[in-house]
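Following: one structure in structure tokens, then a few remarks.
Every protein chain but one is kept in place in this view of the complex.
Let's look at subunit A:
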Amino acid sequence: MSVCWQGTGEAAWEAAASVPDPEVPCVTVADLGILRWVRVEDGVAVAGVTPTYSGCPATLAIELAIEAALRDAGFDARIERVLTPPWTTDWITAEGREKLREYGIAPPEESGGKATLFGAPEVTCPRCGSRETERLSEFGSTACKAQYRCLSCREPFDYFKCI
């Protein structure tokens, strides 16, 4: 969280960056890299937010939550939806990845650009660290996650897919 705020926006950035993701509440919108920047322009805090997936149903909820957090911090607030550069799992911070693992969600394994057209990636179990896992379903509780099972400790878990 170093260079992402501009002008007098540090307090605004702190407020917006602390908003948890509604579907994966262990990480904040800043950890996930979907809060791109916060600028304060003439007393109005403008937050640049990017959707994860085109149809992510949480996009509006996230925008409203960020707007509310900025208002609570005393700013007039506005959200700007940013499409470029597109969000990929590479935007998730190292801290965010660690929080996901602790929460029981396997973080994305490889750079999104390297994802192959066919075949499932090898995923490490977030509970026991085993590489012996299998994919149960391409989609899990949300669009951005897949359902996996560990063949060593037998626990099912969510995997945050690479995109």
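Keep this in mind: a residue touches a chain if its C-beta (ideal position, glycine included) is under 8 Å from a C-beta of that chain, and two chains touch if they have at least 3 such contacts; residues count from 1.
Here, contacts and distances are computed from a predicted model.
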UniProt protein name of the chain not shown, from "Fe-S cluster assembly protein SufD", "Multiple sugar transport system ATP-binding protein", "Sulfurtransferase complex subunit TusC" or "Ring-1,2-phenylacetyl-CoA epoxidase subunit PaaC": "Ring-1,2-phenylacetyl-CoA epoxidase subunit PaaC"
Touching the absent chain when the full complex is considered, from A:A11, A:C26, A:A73 or A:I163: A:I163
Which residue of A:G9, A:G33 or A:P51 touches the chain not shown here: A:P51
Where the missing chain touches subunit A, by residue: 51, 53-57, 83-88, 112, 115, 117-118, 136-140, 143, 147, 161, 163
